[in-house]
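Omission of a single protein chain aside, the complex is shown with its protein chains in their original locations.
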Amino acid sequence: METRSFKVSYSPHVHNGASVHKIMWNVFLALVPATAVSVYAFGINAVRVLFVSTFFAIFFEALALLMRKRDWKQCFDGSAALSGLLLGLTLPPGISTPIIMIGSFVAIIVAKQVFGGIGSNPFNPALTGRVFLLIAFTEPMTTWPLPRGIEQAKNYLGLATTKTADAITAATPLAAIKEHASKAMPNVSLNDLFFGLHTPGSIGEISVLALLIGAAWLLYKKIITWHIPVSTILTVFVIATITHFLSPAKYPHPFFHMFAGGLIIGAFFMATDYVTAPIWPMGKLIFGIGVGLLTIVIRLWGGYPEGISFAILIMNATTPLIDKWTVPGPFGSKTLRRQS
Amino acid sequence: MSGIKSFNGGIHPAYNKDLTSGSETVLMPAPERLVVPVGQHIGAPANPVVKKGDIVKLGQMIAEPGGFVSSPVHSPVSGKVISVQPEEHPMGSRIMAITIENDGEDTMVEHQTISEPLEKDPDELKEIVKNSGIVGMGGATFPSHVKLSPPADKPIDFIILNGAECEPYLTADHRLMLENPESIVSGLEIISHITGVKKLYIGIEINKPDAIKKITKALGKKGTVVPLAVKYPQGAEKQLIKAVTGREVPPKHLPMEVGAIVFNVATAHAINKAVTEGIPLFERIVTVTGHGVQKPGNFLVRTGTMVSEVVDFSGGYTDDAAQLILGGPMMGKSSATDGVPVIKGTGGILVLPSAEMLTDAWGPCIRCGMCLRACPNQQNPQLLGNLIEKGLFDKITEDKLEEIVLDDCFECGSCTFVCPANRPIVQFFHMAKAYFRAQKRK
Amino acid sequence: MQYLLLAINSVFIGNLILSKFLGICPFLGVSRKVSTALGMSMAVLFVMTMASTVTWVLFYTLLEPFGLEYLRTIVFILVIASLVQLTEMAIQKISPALYEALGIYLPLITTNCAILGVAIDTIEKGYNFVGMLVYAVFGAIGFALALLLFAGLRERLETSDVPDAFKGAASSLIVAGILSLAFMGFSGLVPG
Partner (left out) sequence: MSEILTAILVLTGVGLAAGLLLSYFSRVFYVEEDPRIDLVEEALPGANCGACGMAGCRDYAKAVATSQDVPGCPVGGPETAVKIAEIMGSEASEVEKMVALVKCAGTMERTTRRGELVGISDCRSASLIGGNKECRYGCLGYGDCMSVCPVNAIKIYSGNIAVVDPDVCIGCGLCVKACPLGIIDMVPASRTMHVLCSSKDAGAQVKKACQVGCIGCKICSRKDSSFQIEDNLAVFTGTEGNADAPFVCPNDVIVDTRVYSVLSFVESEKAREHFTNAKEKFKTLEREERARIAAEKKAALEKAKNSEKKDDEKIKKSAEKQSRED
């Protein structure tokens, strides 16, 4: 009975077919509704910004992989494209192209490839890029052209709009409330904020509804778990309610804080980035509460109108410690405790 | 899933049980030549008691146990011993084995049958189980007489029979439960008589409703059948105890710590055959399955039959058969050649075509946490996998994670199954276990 | 209320390491493991409070009456060095266990510029006794926060496959850079 030789490999010999590639492009898909609304609201400008940031993210990733003598086709595994798109979505529509290229460079090379590519970066690449741009190019990063429908408006939320070379710009709702709470507070319309029509701001953050649709898709596909977004938004809501209750004139309505600015895009798409968020559920809750707390503190008393990107970066720094100290007991540790 | 008990963690692989769950168990006649290894169980390998040229009878002991935690080996056929030398073993190494030429008569060695086992004294029954070479048939092959004698200070409340068979593709236990439920129940009664434990359970996954019906009918009032959720690794000892009794076996301890003893249904059947009919363990049901074989099916095979002969008997390979796995796809070992014998622990022969083989390209970990949710032990395959991959073994000992790698992880494969980066985490653990054991020896 | 603002300021906004860039050499040297970072931060907290108190008292009783404010740097260094040596001997004698966990960092602290920085800054800003205490304690807590975060991040970098060009100090410094970039979010949080 002549014997036959076979291939040998390690158990297990079956796999459920999940792949990093699928996950990344799924999240990319979840961002499509928000992208569509922003292209509708800001027109060709939005397309330019998003295209440039995504293209150069992939380009720099391919460059880095080539320099590390690795298979450069890996740059299409979706993680670079996702970082690029996320970076683009957090930029103002009127930003100039070279600044976006620098943003993509910082996001992909400095924040990710320096530490060894996917899986090894301690900080969220898209946010590192955005914060870098915010601090390096503060002025262009804080001019907010008005979206379609009110582009010629003389004033927004009771504040005068300024006319620049290519568009009329105004303060974002957050900035307006921060500086001139009394004047701007009365004419804030919550459903404008919710549907994202007629609200200036970063490209991707304006329409909360579109973001929520994308987030529902991620939760349904079990790509992200509820722990981080829910704890972040809940913390912001609770503190906003308390401060609003204490002095309604100075501090806006809690729903305003939930719909305005980048909280939704931050909580669902940035903070839940696998690589930079804690892995255990308990850790995710602490991480979420931390992000929420820092966001609202910076928004209410900080120097910048929007605190979500700083909050997530700082909590990214705490992730290794959270991971170290929130490990749940293994199977059967309850019996040990009961016996001892 | 109300009422359906289970544990947390675990995965849902494609079960592919329909390939063989319908086919009747076919008795495979013993081939001309059988290679019976002495190491077919956990513990010290048995020492051969026969020499080249001896004539042996069917069921005669050809190797005696090599210690308390060991088990004798019996001749699966009557015939002449051709050689006693190291042979290729399914676990991949070369182990002492006795090759016997079959004379075709199957003349049984003289043996005593017991019609009323429950009247016999328990220790005498335990002695029979020990001398009949009964080991755990679920794949762990732990000598059963050791399990039947728990230390006095550990009170035992439950006996649980494991009919979960959560490993994909395999249907050996399922067919056994359909074809002789009475023998399984009487084996359970013998076990309960030996250990004096009255609370008896049989856990069966609900994807085998016919088996549940048959066993419940056979069991009657003597015990309760517990329907279990269809989830891998439901059949693992700790997970089965958690599902049936809600108790959790603590890390680094044995099930008796929480007062439970688990036996595979096939082991109970083997105990019943050994006690009532005096037949030692030298044959078992093997599922030959996978898209790499022409006609999948279940076969009653004598230990020592070559895998190549079993597959040939079942109808041979398809032309693109690429990988041979002994056992199920999750925990089974893939073998380089089919020139290895079937032993007491071989539950299945799975042949995968090259199309279904996994690619070996794996990337860095993206900390998605899927493996943490899948791990039935609620361990941390992510952190440990990374540390082992980078060779940071001293960091593992420093953070006192060494025991987890050595004792708790039973390599069920759930983490590797769900990992999107396709990382071979079980291979890392296996490597680390070898490394730490080598350290301990030095 | 004013002390609360000072406390928040010295932990987050005016963080000794990330905004004032004091005490960088222990920040890079001892942050290889979180356990050593923890020991170091405890030692710094202990020494900084003690050193600031002694130097503050010394300054207002000895140097100012004689108009010798310009001598403060030398005197402060002298006092801090001998104080640290004293405490190291005391701890080693009283409890070897505490010495094992805490004491071994004391020689490293004598040359630590964060301690001297805080001592001189309290005089510069003219805090009263309570202000000095708050500034010292919360400055040390800010130091500990930054050190622990950085130690966690560096331990994490051990398991990522950093390209050879960036192994070791290079990637750690980039992490420190991004960390202080993140801490800039606090700027303007509290006046002064």
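Here the chain labels run A, B and C in written order, and each chain numbers its own residues starting at 1.
Assume a residue touches a chain if its C-beta (ideal position, glycine included) is under 8 Å from a C-beta of that chain, and two chains touch if they have at least 3 such contacts.
Please read these numbers as outputs of a predicted model, since none were measured by experiment.
Peer 1: Going by the stated contact criterion, tell me the shown chains that border the hidden chain.
Peer 2: A, B, C
Peer 1: Which one touches the absent chain: B:96, B:109 or B:357?
Peer 2: The missing chain is touched by B:357.
Peer 1: May I ask which residue of C:71, C:120, C:133 or C:170 touches the chain that does not appear here?
Peer 2: Candidates C:71, C:120, C:133 or C:170; residue touching the omitted chain: C:71.
Peer 1: Need a quick check: the contact residues on chain C for the chain that isn't drawn.
Peer 2: Against the left-out chain, chain C lists 25-26, 28-30, 32-33, 36, 39-40, 58, 62-63, 66-68, 71, 74-75, 78-79, 82, 85-86, 89-90, 92-93, 96, 104-105, 107-108, 110-111.
Peer 1: Suppose we count only contacts with the excluded chain; which residues of chain A make the list?
Peer 2: Its contact residues with the unshown chain are 5-10.
Peer 1: Could you list which residues of chain B touch the chain missing from the display?
Peer 2: Its contact residues with the unshown chain are 92-94, 333-337, 357-358, 360, 362, 391, 424, 427, 430-431, 434-435, 438.
Going forward, only the chains that are shown with their structure count from here on.
Peer 1: With centres defined as the mean of C-alpha atoms, identify the chain lying farthest from chain C.
Peer 2: If we average the C-alpha coordinates per chain, B ends up farthest from chain C.
Peer 1: By C-alpha centroid distance to the whole-protein centroid, which chain wins?
Peer 2: Minimum centroid-to-centroid distance belongs to A.
Peer 1: For chain A and chain C, let me know how many angstrom lie between their CA-based centres, rounded off.
Peer 2: Comparing mean C-alpha positions, chain C is 34 Å from chain A.
Peer 1: Could you say which residues in chain C touch two or more other chains, in rising order?
Peer 2: 159-161 - these are the residues of chain C that touch more than one other chain.
Peer 1: Residues touching two or more other chains, restricted to chain B: which are they?
Peer 2: Residue numbers touching two or more other chains: 364, 383.
Peer 1: Report the residues of chain A in contact with chain B in the complex, numbered from low to high.
Peer 2: Those residues of chain A that touch chain B are 1, 3-16, 18-20, 22-23, 74, 77, 79, 116-120, 225, 274-275, 277, 279-280, 323, 327-336, 339.
Peer 1: Which chain B residues qualify as touching chain A in the complex?
Peer 2: Chain B reaches chain A through residues 9, 11, 13-14, 168, 238, 242, 247-251, 253, 257-258, 306, 308-309, 312, 317, 321-325, 329-339, 350, 352, 354, 356-358, 360, 363-370, 372, 376-380, 382-383, 404, 408, 411, 413, 416-422, 424, 426-427, 430.
Peer 1: Which residues of chain C touch chain B once you look at their complex with the stated criterion?
Peer 2: 158-161
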